[in-house]
Structure formats: C-alpha cells, structure tokens
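Below is one structure, written out as structure tokens, with a few remarks after it.
With one protein chain withheld, the remaining protein chains of the complex are depicted in position.
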Amino acid sequence: MVKTVDAPDGIEGQGFFATSLDKVIGIARSNSIWPLPFATSCCGIEFMATMGANYDLARFGSERLAFTPRQTDLLMVMGTISKKMAPVLKQVYDQMAEPKWVLSVGACACSGGIFDTYSVLQGIDKVIPVDVYVPGCPPRPEQIIEGLMKIQELAKNESLRRRDSDEYKTMLESYNIYSAEK
Amino acid sequence: MSELTIKNTGQMISTETIDGDIATLNLGPTHPATHGIFQNILKVDGERILSAEPTIGYIHRAFEKLAERRPYNQITPITDRLNYCSSPINNIGWHLTVEKLAGIEVPKRVDYMRVIVMELARIADHLVCNSVIGVDTGALTGFTYMFQEREKIYELYEEICGARLTTNLGRIGGFERDFSPTFHTKLNKFLAEFPDNFEEFDRLLTRNRIFMDRVIGAGPITAERALEYSFSGPNLRAAGVDYDVRVMNPYCSYQDFDFDIPVGKDGDTYDRFVVRQEEIRQSLRIIRQALDKMPAGDFHANVPEFYLPPKEEVYRSMESLIYHFKIVMGETAIPAGEVYYSVEGGNGELGYYLVSDGGRTPYRLHFRRPCFIYYQAYPEMIIDSVLSDAILTMSSMNVIAGELDA
Partner (left out) sequence: MDNQQLLAHIAALTGSEPNAVEDTYGMLNVHLETSSLLRVVEGLKTKHQFIYLTDICASHYPDRVGAEFEVIYHLHNLVANQRVRLKVALPEAQLSLPTLTGLYAGANWMERETFDFYGVIFEGHPDLRRILNMDDMDYHPLRKQYALEDETRTDKNDTFFGR
C-alpha cells in the first residue's frame, strides 16, 4: 500500500478542494527535501549507514543527495568543523538558494564536542544559523532521521513570507550574511 | 605527437588540448568524489593530470595535544575517532601500548577475544573501502549490499560495548564484560550468512569485465616507491611487499592462528581491491579459529590499579573503593619510560609512541597514522593519469580524514 501525505485542512466539496497556498507549498517542500551532506568525519559514516538499505533516508523524500549547494534545500553538517574548514562551510551555506535549512548532526557540529581544542570551531552556529541540532557522538541513524523529520516539520509549517521578513534578515546579518540585493 | 601512453598500462589517451590551455581544477575540500575533506589543486591538460597539490588538515582536531591532558583510560575515546571505520583496532592498540608500558600480562582469553573484535573491525573497514570503490566506478549495488552486512557487525559491537561506531571498547587490561551468549549467537549467525553475501558482492565486481577494465592500471605504485613512502597495510601489500604487523611482530597471540597474507603485484587499484577482498576472507578464517580455540579463563587481567572493580564491590569493600577512586580520578601510578607499539590497523601500521614521565597523563603521545604517511604519495600516483582514475586511486587508498588529520 502506498502511503501518501494527509491533506491539509480545507474546505472540500464536490469537485473542489480549497486550502491556503502556504500549506500546500509547505507539504510539497517538506516531502521533497534535497539534502547536501557536508560529511567531514565519524558522523559521515553513520550518515552512510542512514543512506543505506537498512535505514533508507529516501523514504522521507530525500532520495536525491546533491553535492551541489545551489540545488539543495537542506545542509546536513556531519562531523567536526575545524577553523580551517569554517570559511568553506560558510561559503557553501552562502551558495544555497532560499529557502534553506541547516541540520547540525553530532556533538562536534553542535558544540565542538570533546574537541575543545585550538583548531576546532566550537559549534557551527558560530558561523551559520542552525535549525535543528542532533546530539550524539555519533548519533544513531534513527536520531539523524528524527532530525530530518524535525526539519520536515519546520518546512511544513513555515510561513511563505518568513524569508522576506526583517527579522530573518537581521538574523542573517548577525552572521555577516547579506542578501543579494544589498 | 598527440597521444601519450599512461605509465604501466599501455592505455592511450589524447593529449590534444583546447587551444593548448592548461586548466586548474580545484578538487575539494567538499567535492563529492573525495570521501572526506581533502583538497587537491590539479593542473589538467584536457583530462590528463599534470600536477597535483594536496592540502590537508581540514579536520585537524589536535589529538596529540588533547592526549597530553587526559589520564590514560580517557584517551581510548580519542583513539576511536582516528580511523573511525575500524575503531576497535585503535582502542585495543592503545590498551596494548599502555599494557606494555605498565608491564601488564593479560590472560590468553583476552587475547583471543581481542583478535575476534579486531578482525570484525578489519572486515568492517575493508567493506567500506571496497564498496566505495564500486560506487566510484558507478556500481552502487555493492554498496547497498555491503552496508547491510556492516550493520550486522555494528550489532555485534553493540552487543559487546553498546556503541556502534565510536566504540570505546575494552579497558586497559581486558574487557569490561565477557562476551554475552547473544553475542555468540549473533556472531555464529554472521559467520554463517556473511560469506555467501560477501561472495555475491565479490562476483559482482572482482571478475566483472567492465570493472576490471576500469580499475586495472589505475593509480599504480611500485614496491620500491611504496617502501620509500613508508606505505603499510593493504596498500603496501598490493604493491607486493608482504609486511604485516600481525605476522612480523605478533601481538594478541596472532602467532596462534593460521592465516595467509595476500599480496598484489602492480600496486594498482585492482590489486588494492583484491588484496582487501582476500583479507576479509582471511579475517573470517581467524575469527573461526579464535572461536574454536577460545581458552577458558578470565576476561580481564588481575590489575586492580588499572581495571575498574565491579560496582557492587565498590560499595562494599574499602580497597575497591580506593582503586575505583584512583582510576576515575586518573591517579594511577604509571612507570616513567617510552614505548613504541604498533598494531595492524585497517589501513596499515598504526603506531603509538608514548612518553610517560610518571605523571597522570602521557607526557607525549604521537600516533603513527598510516593514512597520513601514505597519502603523500597520491600526487605521484595520479600524475599522467586521467582525472577519473585519480578519484578511483583515492578511494582505493582508503584515506580516512580522521586518521589523516589527527
């Protein structure tokens, strides 16, 4: 049996169904998230297990892993980000088109983890905004999947105007990221 | 002259260029074809690589500095993250190093248990490497098959220590608990089922004409150059040198087991692939022997200064409480001295050079990381070959970023 997505709330009658555009687009976005795996270390191997046949990330509409930032919706940062790597990460984030989400997988990406050392960035939220944090060193595939499902929730319920709001722009500017028209 | 012979292979490629331009290609650090984060700045003439300049250090995490601040038993979790495809080998190698420094003798049973775990880890390590070679040649099927098998090895790890990937397995002086009956059941099931699935994977690739045409002659290195570059492990053996730490300097009673060291001839991608495939079979052989000959005895050495007492004892006996406190606070006395110890890791000779001044932490701990040492030969191996072969060469060398950058 094929499981489909539940229809959003709306007014239904013979031959028509009316709902708000926000909800329809939210459903479409949340069920076709293309992730960019930014896998650097140990968590990357757990991510490979997540992609594999047993856990199968594709069930969540993330069949297509793209390594090109310009065509992806979700940046999955998995593993330690060193200070040498941080500018690269920020550049990749910059290149992604809106709307975009960031999933920080593993203790290192979330906070630096056990590597409180001179060479490691103490959490990727020092350079880019993060939507969902997945703790663990490394997290189990189930946890990574739960993180992805949380992102799906966010994508589903996001207002279409959020990315145009001043609040969002201010948030980006606090990371020294400026939108293109400036 | 518009054609050029690639070294060792006799394959002809065109050297005609568009307007004679030499292009600079930035491969990495987040290129999909580099498994992990390495940067290579290539100068390419058409598809032919003229020069390569690798940059590494993108996940340098300062393991060696970190180790100088941690008590001995707390260094085990750091070693997990060196070559994370085969963490148990790193853990046990570290325990063996400390045991050598402190002069701890472990029971024979511990040796055999360690051998079983280390060979499982070697299988898991080689499965990643070989299935990824398949992916890079365009054969994704093997990857999905073999990652299912790897999940079974993860389940075995979980049965021993509770973790899947970064295992922090064992203790100085042995194991924290004996193998459970469930472990034995699962291991026997694995030993019964894995070989068939593995041979199926082997049939998909090893004698597959398309695969062979693709990988034979890609990224070769001669035995002499490999030794010059201090290669070790499967990469050195693929070049034809039968150096294996398990045989040369047996640890953990490896001398008790009967196994072969596969060697290659040309040191190319195909040889590296086949050597790893054969090592997986040999590892299975070792595990079976270890299970059959498993001696009775204790699962840890009788070293109360290093090995945590059972928790019930800590509540009841004063002596256990003292030892527990000393171990947890890192106050165990350790002799001053220096020791180099090496084990055969998934990628080769994984060495630990430990200098102790008698303090609670190592004075200096240096990891000899096989990846770091052999990856420097990468430019030499890919120059004059084509770009797509360079990708294969990298995946067949099994460069693990965590071990490379430490």
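Note that the chains are named A and B in the order they appear, and that numbering of residues resets to 1 at the start of each chain.
Throughout what follows, a residue touches a chain if its C-beta (ideal position, glycine included) is under 8 Å from a C-beta of that chain, and two chains touch if they have at least 3 such contacts.
All of these numbers come straight from a predicted model, not from anything done at the bench.
Q: Which of the displayed chains are touched by the chain that has been omitted?
A: Contacts of the unshown chain, counting the full complex: A, B.
Q: Write down which of B:K65, B:K293 or B:R316 is the residue touching the left-out chain.
A: Checking the options B:K65, B:K293 or B:R316, the one contacting the hidden chain is B:K65.
Q: Among A:T19, A:S32, A:N54 or A:Q122, single out the residue that touches the unshown chain.
A: Of all options in A:T19, A:S32, A:N54 or A:Q122, contact with the hidden chain holds for A:Q122.
Q: Among A:K23, A:K83 or A:K150, single out the residue that touches the unshown chain.
A: Of these options, the touching residue for the absent chain is A:K83.
Q: Considering the whole complex rather than only what is displayed, give the residues of chain B touching the chain that is not shown.
A: Against the left-out chain, chain B lists 56-57, 60, 62, 64-66, 68-69, 100-101, 225, 227-231, 241, 243, 248-249, 337-340, 342, 349, 351, 353, 355, 363-364, 366, 368, 372-377, 405-406.
Q: Which parts of chain A are in contact with the chain that was left out?
A: On the side of chain A, residues 83-84, 112, 116-120, 122 touch the unshown chain.
As a working rule, only the chains that are shown with their structure count from here on.
Q: Of all residues in chain B, which touch chain A in the complex?
A: 29-32, 36-37, 57-62, 65-66, 77-78, 80-81, 84-85, 128, 143-145, 147-148, 150-151, 154, 164-166, 401-402, 405
Q: Can you name the residues of chain A that touch chain B in the complex?
A: By the definition above, chain A touches chain B via 38-42, 44-46, 48-49, 52-54, 67, 79-82, 84-85, 88, 92, 114-115, 117-120, 137-138, 140.
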